[in-house]
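Notes to accompany the following structure.
Just one protein chain is left out here, and the rest sit where they should.
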Amino acid sequence: MITYVFSLIFVIIGVYAIAIKENLIKKVIGLSIFTTGIHLLLISLGYRFGGIAPILLENMGLSYFSTTAVDPLPQALVLTSIVIELSITALALALIIKNHKMIGTLEAS
Amino acid sequence: MDLIVKQVTKIVFPFMVLYGFYIALHGHLTPGGGFAAGAIIGSAFALLVIAFDEQDVEHKLTVHELIDLKSVAGFFMILIIGKMGYSFRAVLIESQTLFNLWSGGFTIIMNVAGTFMVSSAIVLIIYSIEKEAWKK
Partner (left out) sequence: MTYFNMIVPVLLAAVFFITITSGRHKHYHLSFALGGVVLSAIFILLDFSKIVSDKIMVYYQLGWKPPLGITFSVDLLNYVVCLLLIFVAVSALAISRTEIRDDKREFYALFMLFLLGLFGAAMTGDIFNLFVFFEIFSIASYALVSYTGRKKAVLSSIKYLIMGSFSTSLILLGIVFVYGSLGTLNMADIASKMALSSTTATILGFGLLISGFMFKAAIAPFHAWKPSVIRDTPLSLGLMFTASGTIIGLYAIFRLVVTVGNLNLSGMLIALSFVTMVLGAVLALQTTNLKKLLAYSAISQTGYVLLAFGLLSYAGFVYHMINLVLIDIILFIVAYVVIKHFGTSDLDKMGGLGVGNPVLFGSALVAVSALAGLPLFNGFSSKLLIYQAGIQVFPIATLIAMLVSVLTLAYSSKMLNMIFFSNRKDSGVVNIDYDLKIIMVTIAVFCVVLGIFQGYFTGLMEIIAGSGLDRELYIKTVLGLI
């Protein structure tokens, strides 16, 4: 449950940074924090305290497996989403560098 | 960058690449896989790009050729393996000798191909941004 609270805090910090901060780099950092909060929420959906890896072995009962194995799907989703977020951050930073060269400021206005 | 960073980079770089390949080859047994391995190898090259100057990197690494080669190779590997994985998708999940290095079917080849793709993408991103910074 503590991860839900933390993800909420992350999301709030991210939205605050995107909405309030004038510096473009800080906005991008806020975007990153916001997405991280969502990732944390997603990964904690599939988490199970004391769970096992989701590999069905031969001598393992199906009921035991279904009650103890963690959900592997959120991990795959988060991995995909991390890649997307990486490319967005890289593109944003490249554009900000270009903007900084042209105008000489990092402010949004 | 100063001398210390350059020397440490020279020492650490091969070990980082080696560790990346270890993660790629053991992706189906231990935490990690193609993506994590690609990130590690990519960050090793990123360290090189950041630590050394423009002329060093251009002469000794020819990163652009490297990236072209890797992207094309990775693309075709994924294409071929994806086709093979479709034909032999039972092999992907068939249980062989567990915790053996060759137990994951096509997973291991997929991991290596993914490593190529991800590391080349990361090197390309870091190198392009760094090149903009060199221009001043």
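Each chain carries a letter (A and B) given by its place in the written order, and its residues are counted from 1.
Just so it is clear, a contact is a pair of C-beta atoms (placed from the backbone, for glycine too) under 8 Å apart; a residue touches a chain by one contact, two chains touch by 3 or more.
No experiment lies behind these values; they were computed from the predicted model shown.
When you scan A:2, A:62 or A:103 for touch with the missing chain, the hit is A:103.
Residues of chain A in contact with the chain left out of this view: 11, 18, 24, 27-28, 31, 34-35, 38, 41-42, 45, 73-74, 77, 80-81, 84, 87-88, 91-92, 95-96, 98-99, 102-103, 108.
Heads up, the rule we're going with is that only the chains that are shown with their structure count from here on.
Centroid to centroid, with C-alpha atoms defining each point, chain A and chain B lie 22 Å apart. Residues 35, 95, 98, 118, 125, 128-129, 132-133 of chain B are the ones that touch chain A when the two sit in their complex. Partner chain B is touched in their complex by these residues of chain A: 57-58, 79, 83, 87, 90, 93-94, 97-98, 101.
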